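Quick one: the structure is below, questions incoming.
All protein chains but one are shown at their positions in the complex.
A and B are the chain letters, set down in written order, and residue numbers restart from 1 in every chain.
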Amino acid sequence: MDMLKRAMESDLYWSFRQSPVAMASAAVALSLILASIFAPLIAPYNPFDPASLNLMNGFSSPMEPNQFTQDVFWFGSDDQGRDVLSTILYGMRISLFVGFAAVLFAMIIGVVLGLISAYVGGRTDAFIMRIADIQLTFPSILVAMLIFGIAKGFTPVHLRDQMAIWVLIVSIGLSDWVQFARVVRGAALVEKKKEYVEAATLVGRGPVAVIFLHILPNVLSPVLVIATISLALAIIAEATLSFLGVGAPPTEPSLGTLIRIGQGFLFSGEWWILFFPSVTLLLLALSVNLLGDWLRDALNPKLDD
Amino acid sequence: MISYIIKRAMQSVVVLLAVGLVAFGMFRFVGDPIDNMLGQERTDADVERLRELLGLNDPFIVQYWDFLTGAIQGDMGVSFRQGRPALDIILERLPATLELATVSAVFAMVMGILLGIYTAINRKGFVTTTILTTSLIGVSLPTFLIGILLIYIFAVELGWLPSFGRGDVVDFGWWTTGLTSWAGIKSLILPAITLGLYQMTLIMRLVRSEMSEILRQDYIRFARARGLTEKTINFRHAVKNTLIPVITVAGLQIGSIIAFSIITETVFQWPGVGLLFIDSVQFVDIPVMASYLMLISVMFVGINFIVDMLYLAIDPRLRDGKEG
Partner (left out) sequence: MTLLDIKNMRVEFPGRHGVFTSVDDVSLTVAEGEILGLVGESGAGKSTVGNAIMGLLQPPGKMVQGEVILHGERIDQLSKSDYRSIRGKRVAMIFQDPMTSLNPIETIEYQLVETILTHLDISREEAKKRAVDLLDQVGIPDPHIRIKQYPHQFSGGMRQRVVIALALCVEPELIIADEPTTALDVTIQAQILQLIKDLCRNRNLGVILVTHDMGVIAETADRVAVMYRGRLIEMGDTDQIMHDPKEPYTRSLIAAVPPSNKKINRFPKVAIEESDGNALQNFDLQGHWLGQGDAFDTSHSNLLEIENLNKRFVIQDAFFKRNRKYLDAIKDISFNVKAGETFGLVGESGSGKSTVARVITGIHTANGGSMRFAGMDLTGDVSAKQKSQVRRDIQMVFQDPYSSLNGRMKVGSIIAEPMIVNKLTSGKEERTEIVMDLLELVGLGKEAARKYPHEFSGGQRQRISIARALATRPRFLICDEPTSALDVSIQAQILNLLKDLQEELKLTLLFISHDLPVIRQMCDRIGVMRHGDLVEVAETEALFERPQHSYSQVLISQMPKFAK
């Protein structure tokens, strides 16, 4: 209760209530996340259950009864008669799962390395930051593709589709840790110079306790900002990789895979197969991005304008 | 100052060696080169002879050295798929990508910096709000969706511009260009905007936040107290101080454009190295992947080095080896 009361009284909550954009994007992001979590309950069909598919249902327009079966699909159906709404809900599940898992992965690596780099300093710092610099020379999407390609080389052919999602998480995660490490290192260096860190050492705290009990809680707000923005980037990265055909396999299509499939029907008039997954992806990325943008302004009064 | 240049040059070499190590690691450990070269009907003696021939029995460091000296001489192995030297395949595709990347980079830099300065000076107002909101949507739109959207509007609906390919291309033997014909230029417009838009947004937001920060500095307040005009303060003092840090990041962004062209090239079926790379990832064609990586690295490192030298030329604090 105390926590809740403090949260309600905090400046962050106040600024949240002041920003209609933040509230709207939080609502959109939250509903999309909930919709994908409960996809099996909400989705009208299970698009991956061959028994429920009927090829006769192929290419149904949105909201119109199919000419053969009279089935109605809100967002239409694709060439194989799959309900587009259902594939989107299931696809979003994969997109979000990959996004969250990759950000978590990147965050853990980045925060730990960033803290070590800042606190230990010297050669350890130089080594970690040099690796980060080298990786930063290359855009993360390229790094992710390379890691994906290499990992694919290592995976036995018959396991490739099964492992694809996990490979995807690792590639996006590994391509994104640098952001966390750099931000955490920067913030931790500022904190390290503050006198409370010296005070903690003076009362007898060891280095590990100082790092995790004192410095870490004070660098969490930039981490939160980066994590939110990274989530949007990871969702986009996943969609991009899948769109390029080097991400989620057709057996487990994510939003990017759906758009890849839909692109094929752009010129033949079945616009809904492409349109609805694209709009969903945009809503998801935009709402998370807007939240991250608001969070950055709210947590950094210096940049407030 | 000389020592700084030498230091930066050495760092560039270290980066290239590290990337070389990754590329070499790909050759050596991803998939078995022997499997790729010999068919099913092989004998142990064949395998052993080939191992010896390829130097696979040498110590790791010797192999790495051989790889590096080979790479410097342009030997990056043979494509598993096409059976031709990987570097040749890449080099004949390179002009298409460089042409696309250069046009987008100029577009992204010019527009990004101008819009960034505008929105930093005019913090409120309809135009600024519109630009910023649009830019946020721009950042949230994956590049491939922008491409598809542009294709839908300008190629499918309006039919003004082509949706794929390079149009008419003139071949000089060592270079190909589409800039000499109207069809080539028309083909370039959509891919260049698609590729540049994201970078433009990033540069704009960077310039804006950097300049807002500068405008809050004491020396800007002091400049006001000295009675200088807003025009002088904004365009002389603030812009110059803003552009110094922006150069570094913008330089990195230009490098990214070459890599991001992978996506744009896929959407527009642009016959550049990006499209080639994506194919090689799908088919695990390691020599092509590795060559692409090495080539891109050389370009990135080169750009970074030039940016650093520019920085040195502009910032007096750095020139004296002092921190400001």
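Keep in mind that, in the parts below, contacts are C-beta pairs under 8 Å (C-beta built on N, C-alpha and C of every residue); 3 or more make two chains touch, one makes a residue touch a chain.
Note that the structure is a prediction, hence the values are computed from the model and not measured.
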Selected from B:R49, B:R84 or B:R317 as touching the chain missing from the view: B:R317
For chain A, residues in touch with the removed chain: 14, 194-196, 198-205, 214, 217-218
Hidden partner chain, residues of chain B it touches: 217-219, 221-230, 232, 236-237, 240-241, 244, 314-317, 320, 322, 324
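Here, only the chains that are shown with their structure count from here on.
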Interchain centroid distance [CA atoms averaged], chain A/chain B, Å: 23
Residues of chain B touching chain A in the complex: 14-15, 18-19, 22, 26, 30-31, 123, 136-137, 139-145, 148, 151-152, 156, 209, 212-213, 252, 255-256, 259-260, 262-263, 266, 277-278, 280-282, 284, 286, 289, 293, 296-297, 300-301, 304
Chain B contact footprint on chain A (complex, rising order): 130, 133-134, 136-139, 141-142, 145-146, 148-150, 152-154, 232, 236, 239-240, 243-246, 256, 259, 263, 266-267, 274, 278, 281-282, 285-286, 288-290, 293, 303, 305
